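Have a look at this one.
One protein chain omitted, others in place.
When the chains are written out, they are named A and B in that same order, and each has its own residue count from 1.
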Amino acid sequence: MSETEENLPSERESAHEGAVGKTDNPFADPGLPPHEHRIQDIDERAARRSERTVALLFLVSMLATVAFIASYVAIPIDKIIYVFPLGHISALNFALGLTLGVALFCIGAGAVHWARTLMSDVEVADDRHPIEAAPEVKAKVLADFAQGAKESQFGRRKLIRNTMFGALALVPLSGVVLLRDLGPLPEKKLRTTGWKKGVRLVNQSTNLPLRPEDIAVGSLTFAKPEGLEESDEDFANKIAKDALMLVRIQPQNIKDKQELAWSHEGIVAYSKICTHVGCPISLYEQQTHHVLCPCHQSTFDLSDGGRVIFGPAGHALPQLHITVKDGFLEAVSDFAEPVGPSFWERG
Amino acid sequence: MSNETTATTTRRGQAPRGERIADWADGRLGIYSLAKSNMRKIFPDHWSFMLGEVALYSFVIIILTGVYLTLFFHPSMAEVTYHGSYVPMHGIRMTQAFESTLDISFDVRGGLLIRQIHHWAALVFLAAMMVHMMRVFFTGAFRKPREVNWLFGFLLFVLGMFTGFTGYSLPDDLLSGTGVRFIEGVILAMPLVGSYLQMFIFGGEFPGHDIIPRFFTVHVLLLPGIMLGLLVAHLILVFYHKHTQFPGAGKTNNNVVGMPLLPVYMAKAGGFFFLVFGVISVIAAVASINPVWAIGPYRPDQVSTGAQPDWYMGFAEGLVRVMPGWEWNFWGHTINFGVLIPILVFPLVLIAIAVYPFIESWVRGDKREHHILDRPRNTPTRTGFGVAWLVAYFVMLIGGGNDLWATHFHLSINSITWFVRIGFFVGPVLAFIATKRICLGLQRRDRDKVLHGRESGIIKRLPHGEFIEVHEPLNQEQLHFLTQHEQPEPLELGPEVDENGVRRKIKRTQKLRAKLSKSYYGEDNVIPKPTVEEYKEITSGHGHH
Partner (left out) sequence: MKKLSARRRHPLAALVVLLFALAVTGGLYAAFAPASKAQADDTAQSLAIKEGKKLFAVGCASCHGTGGQGTSDGPSLVGVGAAAVDFQVGTGRMPAQQPGAQVPRKRNIYTNAQIDQLAAYVASLGAGPSVPDKSQYSAEGADIAKGGELFRTNCAQCHNFTGKGGALTNGKFAPTLEGVAPKHIYEAMQTGPQNMPSFGDGTLSPQNKKDIVAYLGAVNGDKTATPGGMELGGLGPVTEGLFGYIFGLGACVAVAIWVAARTTKAKKS
């Protein structure tokens, strides 16, 4: 129907003439092959065998459902059994799953076996009709539409049309406005953490303030700011930014000058939150001083200012400036830059 | 109205009960007219036509089990201390979402089974949709009049991915929580609005107390609701268009050959639902999935190696993993390309396959209806494109699991990452070329079979001592099958200068179209199928070849 089709055969003939009678064409469609009988169609005994198989399958399904209920009642929920090769598994889960599976599968198998062996298997051809409407139908619809449009005077009364478009365009805005209270504005929330001058570093595992001598060369320690407890209401929100990892590197091995200045006798404190998308990185290799993120394999060099040496992270890990007061490690200030993944306003 | 009353009065007392109920329903719903064209609807038989059914049935299973799970699950991020049945978790602080997931697993009889059926069915659902989509793609079933249904199916696949992802996040375990944190990073990476969107979506800073309840609504109401609508539309269109069929004797573009819905397909398709449900139940009985008790509750400062999403998000994960860490800082602003580019490539990869039917139809100028499926070998360019797409997809899937490939094949994560970076660009090109060659080779073989018959494997010695292999001629059914496909000429633009010497203006898009058209029908991209004359000339002469 368009000029683009001249290279293609026309729609209704295409390659499938369905020309059963054209004898001189060896490639012509020979038409549906004659129906062949199954054993069940000609041998009543075979048919009865199929019937019994189907009934047996349905019967097995019934028994399996009974077994399911029995298992539910009889097997204690905490019973563990050893089943080779599955391992030490819950007896109840295993029994319920298997019996339910058998009960369902046998219904399906019975129905399909029934369809395959006993229901008629004569292939039938059904005609297709073009999806597109006949030209007169199309003309009628278009005429109806034109009449309706004209009667509405939609095209003539532009003022109505334009104001209606305006109203319809504006009204969804109320829905958008309603979404405003989904959450607060970012303000400085992404820029600040719980660390500030004088906050002691507390060992995440022992919950004790850390001393420099607790941290050996080659060790890895996780710290949180003093005063932050697991039972706090907003512990998760805080630790999501405050989590800190402490390692000790021989000062002569620290390549970055600022890193050395912000460390204490080789103890350096880095944010545990990856600058890529915020996973807690901490796969620390104590010989190479590399730390790897388990989520997307960004690799940072803790002996070189937390520089990215591999992977999708875009900037170095933020370091926390620490010092020692009264024998305990404490922060000198908050992180100098936002921790975690970067964002538009990060700068 | 009066017709109905007379009909019922005459039948009252005699008609069987079933018929009376049907009459009642027909008077109100018009079921007889509906059933007239549908009850004996013909469906062709082929196993690959049932892949979509696997997807449909696993969707039904997911809804059934999902409703059960909502009876016990608490989508709340309020913190509690665990005192349930699982001893190695006693006294640990966790959210109610995680606690109730443990309760479903350890304190609700059969809860663990339903949880596992739900999750396994979700994996099978996505896998079945993908394989179904590939079946439709490689056989060209997406052509007119089915392009819209192809899009419905594509949307179901994409929505399925996100429904799966939100469901995977609900238990608030350490693995899925890490996934949610990834989403936070992605949202933050959006230029201009990232930090605002993040605050709105999470109700404040990560993780906040809102994200699990919000995901719950999305997971159980919003997305499944849309999917259900699309699914119904998808099925209605399948009924309306009638199913496609493979070429063969008696099968034309104007008919559909197979068995009637009632009774054969009612039994087969209905039975298949139970079969799929049974298979998934048995899998849930023997194989553990997402054992959240071993994973532990989410805490933003904890993580485990091997942090992966479910498989259907794996290729997106791969894109993110292998992206180099590019980041721009300018005028106090940051653009995180390390996250942004993969997140843009992710939909582009999907859209590439979604829009393919429209591109093919434009290039081929083909506006006709197609109900006979293509054999993939007869459309080398399309098949090549599909395989190239799959290669890109699976290379990224490898990238998404690079840490496990590294440990289990004793490789370096860094080398795998480089392999994937290069493979994403090179792999599809090589796959396209190789697939096209293979398709053309198969076309040649078909041509050979038509003209010279099938190799019988029987060696015969001729009187003068020559050995030949006897070739059996094909029967008409096979000849028809191997030669029924179309081989149109490529689109010609015609001369650039018309007979009066005036230069015709040819649009650039037309030139592109002609070029692409050649890649479908051009000389090197098609093995001419044997003509009747060729066949007759060869078969009329000597008996062998």
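Just so we're on the same page, a contact is a pair of C-beta atoms (placed from the backbone, for glycine too) under 8 Å apart; a residue touches a chain by one contact, two chains touch by 3 or more.
As the structure is a prediction and not an experimental result, all values here were calculated from the model.
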| item | value |
| --- | --- |
| Chains shown that the absent chain touches, full complex | A, B |
| Among B:D374, B:D403 or B:D446, residue touching the chain not depicted | B:D403 |
| Among B:G110, B:P207 or B:G314, residue touching the chain not depicted | B:G314 |
| Residue among B:G18, B:P88, B:G332 or B:P495 touching the omitted chain | B:P88 |
| Among B:L51, B:M77, B:M199 or B:V220, the residue in touch with the chain that has been omitted | B:L51 |
| Absent-chain contact - pick from B:A22, B:V218 or B:A294 | B:A294 |
| On chain A, residues whose C-beta touches the chain left out of the figure | 36-43, 80, 85-90, 93-94, 97, 108, 112, 116-117, 121, 203-206, 210-211, 213-216, 218-222, 247, 280-288, 290, 292, 294, 297, 299, 310 |
| Residues belonging to chain B that touch the chain removed from view | 45-51, 53-54, 87-92, 105-106, 112, 116, 120, 123-124, 127-128, 131, 174-175, 268, 271-272, 275-276, 279-280, 283-291, 294-296, 299, 301-312, 314, 400-404, 406-407, 410-415 |
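Here, only the chains that are shown with their structure count from here on.
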| item | value |
| --- | --- |
| Between chain B and chain A, distance of the C-alpha-averaged centres to the nearest whole Å | 16 |
| Chain B-facing residues of chain A, complex | 1-2, 4-5, 7-12, 14-18, 24-33, 72, 77-78, 86, 89-90, 92-98, 100-112, 114-116, 119-121, 123-128, 130-131, 179-180, 182-186, 189-190, 204, 222, 224, 230-231, 233, 236-237, 239-241, 243, 272, 276-283, 294-298, 308, 310-315, 340-347 |
